[in-house]
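Here the structure comes first, spelled out in structure tokens, and everything after it is commentary.
All protein chains but one are shown in place.
Labels run A, B and C following the written order; every chain starts at residue 1.
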Amino acid sequence: MEDTAHQVPETGRSRRPRGGGAWSRYASALRTPKGMAAAILLVVLIGGALLAPVIFPGGYDQQARGALQGPSGAHPLGTDEFGRDILVRTVYGLRTDLSLILTAVPVSLVIGTLLGLAGYVSKPLGAVFQRVLDIILGFPGLILGIMIVLVIGTGWLALFLAIAVAGLPGFGRMARGGLLSEEQREYVLAARVLGVKRSTIMVRHILPNVVDPLLVQASVFMVIAIFIEAGLSIVGLGINPPNPSLGAMLNVGARYVQTLPSYVIGPGVMLLLLALAFTLLSDALNQAATRR
Amino acid sequence: MTLSSNDTGATAVGTTAAGTTDGPATNDAATDVLLDVRGLTTEFHTAEGVVRAVNDVSFSVRPGQILGIVGESGSGKSVTARSILRMVRPPGRTTAGEVRYRGTDLLTLGDKEMRDLRGREIAMVFQDPQSALNPVMTVGDQIAEALIVHGADKKKARERARELLGQVGIPDVDRRLDDYPHQFSGGMRQRVVIAVALASKPSLLLADEPTTALDVTIQAQILRLLAELRDQLGIAVVMITHDMGVVAEMCDEVVVMYGGRVMERGPVDVIFGNPQLPYTADLLAAMPRLDDVAQGRSLPAIPGSPPDPANLPPGCPFQPRCRMAEDVCSQQVPELLPRVESGHLAACHVTQRGTPIPPLVTAAAADRVHGGEARPLLQITNLRVDVSNESRGLFRRPEPVYAVDDVSLTVRSGETLGLVGESGCGKSTLARTIVGINQPASGTIQVGDHVVGDKSGGDAVRRTVQYVFQDPYASLNPRRTIRQSLEEALAVRGVPPRERDAEARALLERVGLAERHLDRYPHAFSGGQRQRVGIARALAADPKLLVLDEPVSALDVSIQAQIINLLESLRDELDLGYLFIAHDLSVVRHLSDRVVVMYLGSFVEVGDAEAVYSNPQHPYTAALLASSPIPDTAEKNRERIVLGGDLPSPKNPPSGCRFRTRCPIGPLHHPERTICIEQAPALEQTETGQLAACHFAGELSRAGALP
Amino acid sequence: MRKSTTPRRRQAGVAVVALASLLAAGCSSAVNQAEEATASGGSGECQQGGTVVAANSSAPEVSRVFAQSATNLLWVRAVFEPLINVSTAALDDPQPALATEWEISDDGLSAVLQLREGVTFHSGRAFTADDVVFTIQQALDPATVSDVKAILAGWEVEATGEHEVTITSATPLTDTLASTLALTPIVDSESYAGLADGSQLVGTGPFTVESYTPGADIVLAKNTDYWQDGLPYLDRIESTTIGDSTAQVSSLRSGRAQLSSGLTVQDALSVTEGSPQFELLDTINGTYPIILDAVEDQRVRQAIGYAIDKDRINEQVFGGRGTTDGLYWAAASDTYPEDLAGAYDYDPEQARQLIEEAGAAGTEVPITIINLPVIAAEYEIIANNLTEVGLTPSLTALAPPDYQQRLSAGTGGNFLSLRGLNGSPSFLLQTNADLRLEGAHRQFDTPEYTELATAVIEATSPEESAEAVYELTEYMNEQAFLHSLVTAPGAAVQATDLQDVDVVLGGWVPAATCYTE
Partner (left out) sequence: MTRFLIRRIPSVALVLVATSVIAFLLPRLVPGDPAAVVAGPDASAETIAAIRTELGLDRPLVSQYFDWIGGLFTGDLGQSLRFNRPVSELIGDRLVSTLELALLSGVLLIVFGIGLGILAGSTRSRWARVLVEGTNTGLLAAPPFLVGLLLILLFGVAFRVLPTSGEVAVLDDPGIGIQYLILPALALALPMSAGVARLVQTRMLAVRQEDFIDLAVSKGVPPRRIDVRHVLRNSLGPAVVAIGIRFGDLLAGAVVIEAIFARNGLGQLAVSGAQSADYTVVQVLIVGAVFIAVIGQLLTEVVLAALDPRVRLG
């Protein structure tokens, strides 16, 4: 630290990302209170989901005659309409949700980013993709998801695609925005003047600086993806039974909200926690990305 | 824990200093002192610890006086100004001292009283007029607001706003009152900011680098305005600046700050004539000057860089860079003590004993190797660059906007061609077109034997021409270490991976950095060091020609000289050709063999540096030279040509001579000179040898003054 | 320094003002208003007047007036009346409607109906025998959706008087006449074109159509010229669509709706259980079979019959309101083969054994369903059961267009089906898509089946009929190409202060429905 002189009192608004390795920055994001809370929540939730078959070796479809029983020692959240343990199904539902969002969102991130960066390869191509993304963005609410599910047929794959496609415009626009501003950065110009290959400039200089906001967006979109799953479940196009998902459970549980509130509370709280974890994570990442 | 021990030491000394430094200012009757600052200390509580940005600062201002506070970045000058108005941003806090305004200690006032006083008694002008005005409020409203919050009614406030705009020299007031800030040029905006500050007729104006963001000709306008205001309204001004030239021209007294402390203070002519602080003396010496012919000699430079306020050296803050430092300097903070001349105080252990400051020795520059036939490295012929960035509409082409309009130049190896002009004149566009960032609309750029734009030309150009950016921070990828940046450049040159490490070290050494810097990220460097890295990266491509786009203008004065010297020695050792672009005429003069003056996309004067500076043939050149402040109080009363108005937009350049709308000898002042409106002057040989594009070339130079 | 409350206060102020003005504007509370509509309670005398809000989970479809359709359950019999009404509770006891009496010849091949006089359409035109002829012609149009087209196709209908109609048929009418006519309501020839798009809905029923919003609701007003004196009691019926079950439940609880259909039994029970305000109402009887078109091995088909815990389905999906005899026929009919009931009672051991014999352990059993909550719930239990006995069920859940297209094209594979149980075995064998001989969705087809089914259809006497049904049922059990899992009445919810909510084939007949004091 020879001289950070004009960083302490004089400048107030240089919001340039600070240098340093990417990992150390993300690690520092997790050291903030929000980041810490997000990390703990995620570890617990993902750990629970991964270990579900170990904790509940009986699986999620252990039907029995005792349907819709209230909470008890054997069934802390009671049983559902087929006599299955709601807690077990909630944890497996979490597993389904996580399996969806943790695969679909990254895929969406990658494809969306590629579409957004297409303008780097060819300007007309970039413009065309941008229009395509505009159209996807214009699609009303769940309708796109519904159409996708209807075309593919209900099930995990359809939900996966519905989520992945819905994320494209966000990632694509953000990547394009980042590309346009990064292209004007002096260090990119400097590399161009040096004669660095375009592909190298993209990989070395543009991508790493576009990635931060994209990761924040990915984290935000995780929450939206959870909502998409739930929304499609509510219109009856969710995961195929007997697989549980949080949205599908909420959809059914909502009917018993008076007689068996734990049927809604269990998956509802789980869904909130999951969404909360990613909301906090996005906040923490955002802070880390824009910290001066 | 060096920090805390250093801190306590400083505080202890500071307290005593506060007691003893009731210098001449407070000897005057209390009524005669408008503002009296004593022992002011402002700290920032950051994660890394407490940073004392302002440390035991004392000075006073009398009514109608202009006090300069000079210092480099991190010296605490701006925080001092903010502390006076209690506008330090969190986590900053003023922890000690008094700020007596007309006898009242502002630091003890209630929030409301303080608000009443802001603007009405003490007003402030900020550095950057681009950001100092609310973009969504009309300027009229912004001026009126300053009155309304102090109780004026709306109608009166608006009336006064109109009056004020007129007073600060904004033409066509009635129409412009309801314009928004973005509709004004930079200089006009600064006038608006000043109008806002003047609204409630304050007695004291705190001007925080009011002209730093402005061009020389505009700076001259604003400085003149401030001087007039003082003369007409009797307003006292505290002028915060880094520019010794501005101090010399404007101020009555000066306070020199370094490392958060006042190191020297006194009447301007005393300090400029007989500085008692090695720092002040060296700083004055290190500035390249318009008026001296430093060709062939490197600049006297202060080594090192200004200290980090978070990590001040023990004892005298300047001691690590001071050529006169003794043991005591690193042990004890020097007190600010009176010197021989009345009102002159300085804080230096060494000069306190009467030791004179020896003149700064300057190393003779290395011999320039460019003997014999210098080959032309770069030849530009009739270049035009279209910068209209509107995308092509479906039905129509956008109007072309030529930021560079029909220019030709040549740069030879070992030679520096200086390119000067104000912001917006197209000099950066020209530079960027040379290295291929912008595309020429017509004309040719020939590098060596290759023409830029040809398929074969690209690589050759890159190997021959490299670019050094103005902002070294922006031009280094914050995510990549210096090693990565350099090795990338070396890889492009085709250096095998095994040799890159050694090559990178050699490069760093060449620009005065050490091997240990290799694996650091840009943010860990000071501005000067970053610029060295930027130069090293450009050199990595082993170029013949460097395009230097304002390479020193973002740097502190004490650092500028280092970089200039570095550039100079590199040029001479490697036989490089430079296209050196700057708005600072003195820097250009020091480095350049030949000079090009650019105005609104065209060259108005081209010639040997010597000839152009001593005998400008184009009125614009003359005005530029006259507007540049000279850090010498003797020059205070020299004749000045202050250009009116602003640079016109290149979208819609004036007909005929492009300079005619501001020309002091053009149709504005000589209505009979219609030729200027009808016909664009060509660049032609003048009697003093250089080329100038003026129908009345040499007139201003001959007359020596304004009509 | 630390109070910058104004913007906040101002915001809050705005909100308060907005809320206040809103409450002032709405000093009549919507909640109260809704409650007032139902606030009566108790039982006893029928009251004149009142509005019933009837919520259905699917939107009215006017193109399906000639079909038994859940989507039209709560309005179609208010507007369109058939000649004969058949109560869902008593299939063997048809009641006169627009026909006052009817007589079937001994050979069962012809019938003479006397029509009610003094009946007018909502347009004011008098109802005559020609309208019957016209109606049946329309029902036979290829593009008309009619459940009983197969039967009507064999009929000759003749107006043998202004108020008399004679029907002659190729197959005996004994077991089919009532159900067929009950599902063919009389339409008005003058406005028939307007029926296609719902712009003109003219019948003879106790209510006239006040407004119809396609896909959403249909509002009915009292027909003051109704042929039955003193009827109807109600002034208005708002038959509205609430697709979401949660919303429908809350529409009942909040007092907005007094009648609701399309809920799953579980949902309906969640409203009615322990509630003095609501009770369950049985509607059309339905049977819920699984059709095993894609299981080649007869033993595996039988095994599936044993494997499925029908009682648990009944209990957990149908609230225990159905029967699980494993037969397709209505237990109330005279020809019901009681001995054969329960052949496939839950017996997983037996199932496993059969599967082992067939060497079919682990066989995939793909099952196609329509994406409805009840069917999906049914599937959950079936899948669980099949997994238990060593089969591997897999699901294709389809939206209606896909499901119905696949079934009609015979590409549904194994599927779960849901059919109204609207008549005698003979009637079902001619109309029901799982059973009928022509245009069936079931792919299983053998000469034996055709022969046995034809015997049922052509039987003229009750004895003959019973014997034919017995033999057919035996064959069906043995082949096990379909298993009827549960037979259950549709579950509607009615407010307890509504009286005489009668349901016949086709839907709710609101003529006598009234609020009680």
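Just a few scattered comments:
Assume a residue touches a chain if its C-beta (ideal position, glycine included) is under 8 Å from a C-beta of that chain, and two chains touch if they have at least 3 such contacts.
Keep in mind that this is a model prediction, so the values were computed, not measured.
Shown chains touched by the undisplayed chain in the intact complex: A, B, C.
From the options C:122, C:163 or C:419, the residue with contact to the chain not on display is C:419. Across the entire complex, the residue among A:30, A:91 or A:146 in touch with the chain not shown is A:146.
The chain omitted from view is touched by exactly one of C:59, C:97, C:136 or C:492, namely C:59. The residue from A:101, A:175, A:207 or A:223 that touches the chain not shown here is A:223.
Checked against the full complex, the one of B:35, B:53, B:69 or B:123 touching the unshown chain is B:123. Even with one chain removed from view, subunit A keeps its contact list with that chain: residues 12-13, 15, 131-132, 134-135, 137-143, 146-147, 150-151, 153, 223, 226-227, 230-231, 234-235, 250, 254, 257-258, 264, 268, 271-272, 275-276, 278-280, 283.
Taking the whole complex into account, subunit B touches the unshown chain at residues 85, 87, 89, 115-120, 123-124, 126-128, 131-138, 142, 145-146, 149-150, 180, 182-183, 193, 196-197, 199-200, 206, 393-394. Residues touching the missing chain, restricted to subunit C, are 1-8, 11-12, 14-15, 18, 22, 25-31, 33-34, 55, 59, 61-64, 67, 69, 142-143, 145, 147, 149, 196-199, 213-217, 240-244, 246-248, 250-251, 253-254, 256-257, 370-371, 398-405, 407-410, 418-419, 431-433, 438-439 (touch as defined at the top).
Just so we're on the same page, only the chains that are shown with their structure count from here on.
Between subunit A and subunit B the centroid-to-centroid distance comes to 47 Å (mean Cα coordinates, whole Å). With each centre defined as the average position of its C-alpha atoms, the distance from subunit A to subunit C rounds to 43 Å.
Touching subunit B in their complex are the following residues of subunit A: 1-6, 8-10, 12, 16-20, 22, 185-187, 189-196, 200, 204-205, 208-209. In the complex of the two chains, the subunit A residues touching subunit C come out as 61, 63, 65, 67, 81-83, 150, 153-155, 234, 236-237, 240-242, 254-259. Taken in their complex, subunit B has these residues touching subunit A: 44, 46, 51, 53, 73-74, 76, 78-79, 89, 92, 305-311, 432, 435-437, 458-459, 462-463, 466-467, 469, 471, 473-480, 488-489, 492, 521-527, 529, 534, 537, 540-541.
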